[in-house]
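Just one protein chain is left out here, and the rest sit where they should.
Going in written order, the chains are labelled A and B, and every chain counts its residues from 1.
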Amino acid sequence: MEHMMSKLSESILDKFSMDFLRSQVLKNAYGNDDTVIAALDPRILIVWYLFFGVVPWFVNDLSFLLGCFLLVMVTTLLAHVAGLVLFLFALGVFSQTGYLFLATLLFGGDASAIPPLLVLTLKVATISLASVTVFSGLDPDRLSNGLMWYGCPERLSFSICYAYRMLPMLMEEFQNVLLSYRLRGNPPAHDTLWGKVRYLIYQVKIIMESFYPLMLNTAKRSRTTVEALELRGYRYAAVNKTVKKIKLSALKVSYNDLLFLALSALWVALCIFCSTLF
Amino acid sequence: MSTVQKTAATQSQKLMIFVLTMSLYGLATLFTELIPKFQVGLVEFSVEYFLFIPLTLSMLFDPLSAALGAATGELVFSEIMLGQFGGLGELEKFLTVTIGVYIAGRLVRDPKNRAMVGVAAITGTAAQLLMGTIVDIAKVQFAVEDFEAVAGLPESVFATEGFAFLNDLLFSGIFFCLLPTLYLVPKLYGKIEPLLGMAPRVAASTTSGLSPKAILTCVIGFVCAIVAELAATAGMSLIDWEAEWAESGTALAAGMVVATALAVIILLVMKKNGERNAVC
Partner (left out) sequence: MNAVEINGLTYSYPGAALPTLTDISLRIEKGDFLAVVGNNGCGKSTLCKVLNGLIPHFITGEFQGEVRVGGASTLDSDVGTLAQKVGYVYQDFENQIVRPTVLDDASYACLNYAFPDYLERGKKALCQCGLEGREEEYIWQLSGGQTHLLALAGAVSLSPDVLILDEPIAQLDPMHADRIYEVLRELNQKHGKTIVVIEHHTEYIADYCRHVLLMKDGQVQWLLPTGEALQHVAELEACNIFPPQVTQAAYRLQKEGKLPSGAPLPTTVEEGRAAFSALRCRLGAAPAPAPRPAGQRAVSFQDVSLSYRSVKGEPRTIFDGLNLDIRKGEKVALIGSNGAGKSTLMKLMVGLLRPQSGTISLFDEPIGAKKAEDLSRQISLVYQNPEEMFIKDSIRADISYAMQVRGLPDWQARTDALLERFQLIKLQDRDGRLMSGGQMRRASLAIGVALEPGILLLDEPTANLDIATRREIVGVLEDMKDIIQTAVIATHDMQLVCQWAERIIVLRGGRVVADGTRDEIFARQDLVDLVGIRPPEIFSMARALDPQALCYTVEEFTNCFQEA
């Protein structure tokens, strides 16, 4: 318990460095634009995702799920996804099903609870990895173009690109504000258990408080951004059909895209074939 | 002329609020993904939200823009950017966050009135949490097919979800939503508006108050959230994959394998030809 607490309190401000986070997010967004996955047409990938992101929910067949899981694992590897994202994936799967398993045991369940939970875990894992492949593997621009082709609101696709543009700046600013607290603040000593709890509370409080300056600083930025957007015709484009057409004319489906779909389909068919055998 | 100017100005202000909330809440949710959660027994202590950010902004500015900005921020920064996009489930989150924040923003008539801010903050949070809980229970119930048959599972799901709701409301709700909002709203009031070139919200402003229309919109939104989740279950019985396989048997599956394999081969040949043509 104490060990966990100390690890936790260290992780928030000290070990968990903003630089690391920033580089991981950027790496995830832009560091893998030369992979097989990134070169695929975003529309094809979204269709592909719709299959692997939805179908596993409906299927309870173990060998089919296992097959799908293996496939999305391969595509995830192909997409060169950043380590942090994979770590989050693992954490996410555990938090969704692992704790449920523990709770089931606590309420008097037995080993019979394991198979349904295993199925559930496979489902969650497959769906998560499919989304990791598509959303981390594609660069944000292509992704937002793909979404737009399917008629997603223009504001969403703008938001995606803008978020990637802003994130490094926001993080730097947040980092500097936190640094101000670190340089000028006086954190409680954290040698004892009580001290560690207080240190943890202190850190959480600091993160909360740091949003006060951050809100004001970001407000200043947004004003320039929105004025500049106005000058650069953002609102004009949002209601103009030709602009959308021009934007989307850059998307082209190649043989590689179809091949990717066909190979995935072949694999799925094989899985179904296997599941009917056993 | 003058009316055109007026709408243009409010449009731009809305965009500013949207951009502001999106960036801030997006950044914050990115952290919540990374801050480890830990449990003491059943009590999960997690910094579940930085929901105070959109709550604060929705009380100071146009609630709908802030609410949509927050939901978009979470979707884009923590779901799409980190590849945590969970498909249909995200729609539910998107809608519940939007509704929760929107309700809180509409409840506040005067940002200087602390009691009003506090009540609004906790109401918005509770609304969001409650909707989340209902959807969560439904989700597990439908995902695990023999849900009722597994000993102890239904009880444990109801207990954990119900407990999680109370725990979130009392722990996250108070510490991470109510208190920070109470701290920030009065501090920011009158300071942040000039930076965006707006006049501070006053009691007479029309953006406050929860009209029947607004409530109706919220209810419809929530229904959509549930429908998004239930679509999955409905689909399950409609599609009924397993039954299909059982009837048509191995032959159909084998047929599918052959067909897709053929497609792969044909595509490979076409691609090669295409490349040769391109070279020539």
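One rule holds in what follows: a residue touches a chain if its C-beta (ideal position, glycine included) is under 8 Å from a C-beta of that chain, and two chains touch if they have at least 3 such contacts.
None of these values were measured; they are calculated from a predicted model.
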item: Visible contact partners (per top-of-document touch definition) of the missing chain; value: A, B
item: Chain not shown: contacting residue from A:Phe87, A:Tyr150, A:Trp194 or A:Tyr236; value: A:Tyr236
item: Residues from chain B at the interface with the omitted partner, ascending; value: 5-6, 8-9, 12, 187, 191, 194-195, 197, 199
item: Where the missing chain touches chain A, by residue; value: 19-20, 23, 26-27, 29-31, 139-141, 161-162, 164-165, 168-169, 173, 176-177, 179-187, 209-210, 212-213, 216-217, 220-222, 224-225, 227-234, 236-237, 240, 242-243, 246-247
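Just so we're on the same page, only the chains that are shown with their structure count from here on.
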item: Residue numbers on chain B that touch chain A, as the complex places them; value: 11-12, 15-16, 18-20, 22-24, 26-28, 30-31, 33-40, 42, 47, 50, 52-53, 56-57, 72-73, 75-77, 79-88, 140, 143-147, 150-153, 155-157, 159-160, 176, 180, 183-184, 187-188, 191-192, 195-197, 232, 235-236, 239, 241-242, 245, 249-250, 253-254, 256-257, 259-261, 263-264, 267-268, 270-271, 274
item: Residues of chain A touching chain B in the complex; value: 1, 4, 8, 11-12, 16, 21, 25, 28-29, 53-54, 57-61, 81, 84-85, 88-89, 92, 95, 99-100, 103-104, 106-110, 112-113, 116-117, 119-120, 123, 127-128, 131-136, 140, 143, 155-156, 159-160, 162-164, 166-167, 170-171, 174, 204, 207-209, 211-212, 214-216, 218-220, 222-223, 225-227, 229-230, 235, 255-256, 258-259, 262-263, 265-266, 268-270, 272-273, 275-277
